[in-house]
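Working notes for the structure below.
Every protein chain except one is present and positioned as in the full complex.
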Amino acid sequence: MKQLPATLAIFALAFSSIASAQATKPAKAPKAAKPAAAAPAPAVAAKDETTAGIEKYREMLGDDNPAELYEARGEILWKQARGPKNVSLEQCDLGLGAGVIKGAYAQTPRYFADADRVMDIESRIVHCMMTLQGFSEADVRKRPFGSADKPSEMEDLVTYVVTQAKGAKIAPPTAHPKEKEAFELGQAMFHVRAGPYDFSCATCHGTDDKRIRLQDLPNLTKAADNRRAYPGWPAYRVSTSQVHTMQWRINDCFRQQRMPEPKYLSESVNAMITYMAVMATGAEYKGPALKR
Amino acid sequence: MADPMKIRASIKGDVTEIRVLMGHPMETGARKDAAGNTVPAHHIQTMTVEVGGKKVVDGQIGGSVSRNPVFGFKVKGAKAGDKVVVTWVDNKGEKRSDEAVIA
Amino acid sequence: MNNTRRTVLKGAGATATLSALIAAGALKPTDVFANEWNKAAFEAKDAAGALKGIGAGTTADSKDLLLTAPDIAENGAVVPVGVISNIPNTTSISILVEKNPSPLTSSFEFANGAVADVAVRLKLGQTSIVRAVAKADGKFYTAQKEVKVTVGGCGG
Partner (left out) sequence: MKKMFALFAAFPLILASVAHAGPADEVSPVARARAVEAMKRDFQAKGIAGEDRLVQDGLQAICNRTGNHPPEYMAKQIEADQLATVKFPADGKLMGDWKAGESLAQSGRGMTWSDKAGIPNGGNCYNCHQISPQELSYGTIGPTLKSFGKLRGNSPEIQKYVYSKISNAKAFNACSDMPRFGQSGALTEKQIKDLVALLLDPASPTNK
């Protein structure tokens, strides 16, 4: 039985408070928000009380994270000989050399010479599934984002791999020209306003101390907020009862922006992840988070 | 096939704290899916916790317990090395039993 | 990726079924069979019916029954609730969410050194009273707390 460090509780708390900006409605949509039959308190007091209440809620959620179920399934998938070539993923090179999984996630996204592009952890796992195990591109792209009822293999695998970086410092390399290029592309995309609502990422994540409903919005143009928010993904979200990966998180941000869909594992998505990861450099990674 | 449970049991002084994470959809039977169809009830109904071969908790639960349930219990008189066995049975008759050792 | 999940789980022997454990002599059948599920109580549509279903037709408020729950929940799908009974000889704790379509959420009996102290995570369909009921020496005691459920995120 693997013991979770007690610090995970503190971690999950800190990150859920800053990074849980948007979500789909829970499957069982509560009619909800019929608050306070009692006399309404003055606005300022109500705000403080509400904020304090939400913080208490996050604290009470504690450190038992259903992401552990994903991690366990992911470990089996990782070590199982599979695919047309019938080999496991254990020799996958996640950036620190073939077969090195410990801490590898914390040093992604990074440039991989064998693919000649910058890859996030999920892109790299997919790359290994294709090159080592012989899966076709159609196979691996079939169903990247699962549901609570049927999690995807990618969610299991990513959860397992990122958990092996618990305790590592976020430190994606930035020396390669393509790594620099990805950072700049992500940074620029962050500010592109388009679509029927004129939204960009920065509309919600470009100013300090804002929130949507009761969810605090990290200002992702600042390193400090990225250091708090970025390690909060992947996360088990209680509102959807499932683990979501960073590929999903970026995808869903653009959905909420009313944009068309960014393609899974595309340069654009990896650039957004690179931007946030580089901005978060130095933060300690504490494993999958637990959020609203 | 249900996921294995995660069971953590640690002793502090005289009290053993047992935390259990189960993988289960815990459908109430009232929820409608995206297509508007009612999702049939599928939830754990009974669960037991045994420590050192003796049943300490006999639980019954319904669909109002969250998906992927987490439970916490406390037991006195157990000792490090004792085996903790948790078992659940759901409304479809599926069963699962996993164990851990008190650390 | 196909149908690999099933074979993976089977192949790794990840499941330990009850019957296997019994067959292996790890468990005595008498140890693991739980009480029969209290259908009437769990399917009751209101709090009064649920209380009646668990035999708690009459209850008394008790300060020795401690119910912890957040004042406000960021999401109703997972609301952490803890109940501790300091009432001597407490043998069971039940937890109700009064506004849920089926209010009884869970019921636990304690024996062989188990402390009357339980933590669970519950669904709240809407803002509701959460009620704990403890049984001690044949009598029922209760404590309650309102939990507000809020709308979160963009809602889209």
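Chains here go by letter, A, B and C, matching the order in which they are written, and residues are numbered from 1 within each.
Keep this in mind: a residue touches a chain if its C-beta (ideal position, glycine included) is under 8 Å from a C-beta of that chain, and two chains touch if they have at least 3 such contacts.
Just so we're clear, the structure is a prediction, and the values are computed from it rather than from any experiment.
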Shown chains that the omitted chain touches within the full complex: A, C
Which residue of A:K85, A:K102 or A:K263 touches the chain not shown here: A:K263
Contact with the hidden chain (one of C:I54, C:I72, C:V97 or C:A116): C:I72
Touching residue (missing chain; options A:T50, A:T131, A:S147 or A:T281): A:T50
Residues of chain C in contact with the chain not shown: 72, 148, 150-156
Chain A residues that touch the omitted chain in the full complex: 24, 33, 35-36, 40, 43, 46, 50, 184-185, 187-189, 191-200, 202-204, 206-207, 209-214, 217, 221-222, 254-256, 258-263, 266-269, 271
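Simple rule for what comes next: only the chains that are shown with their structure count from here on.
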Chain-level touch network, classified as line, ring, star, complete or other: complete
Chain centre separation (chain B, chain C; CA means) in Å: 10
Of all residues in chain B, the ones touching two or more other chains: 3-4, 28, 66-67, 70, 72
Junction residues of chain C - those touching two or more other chains: 9, 14, 77-79, 82, 121, 123
For the chain A and chain C complex, residues of the former touching the latter: 20-28, 30-36, 49-50, 53-54, 56-58, 60-62, 72-73, 76-77, 80, 82, 135, 139-140, 142-143, 153, 212-215, 238-239, 241, 255-256, 292
Partner chain C, residues of chain B touching it in the complex: 1-4, 15, 26, 28, 30, 45-51, 53-67, 69-78, 85, 87, 89, 91, 95-99
Residues of chain C defined as touching chain A within the complex: 1-2, 4-5, 8-9, 11-12, 14, 68-80, 82, 121, 123-127, 148-156
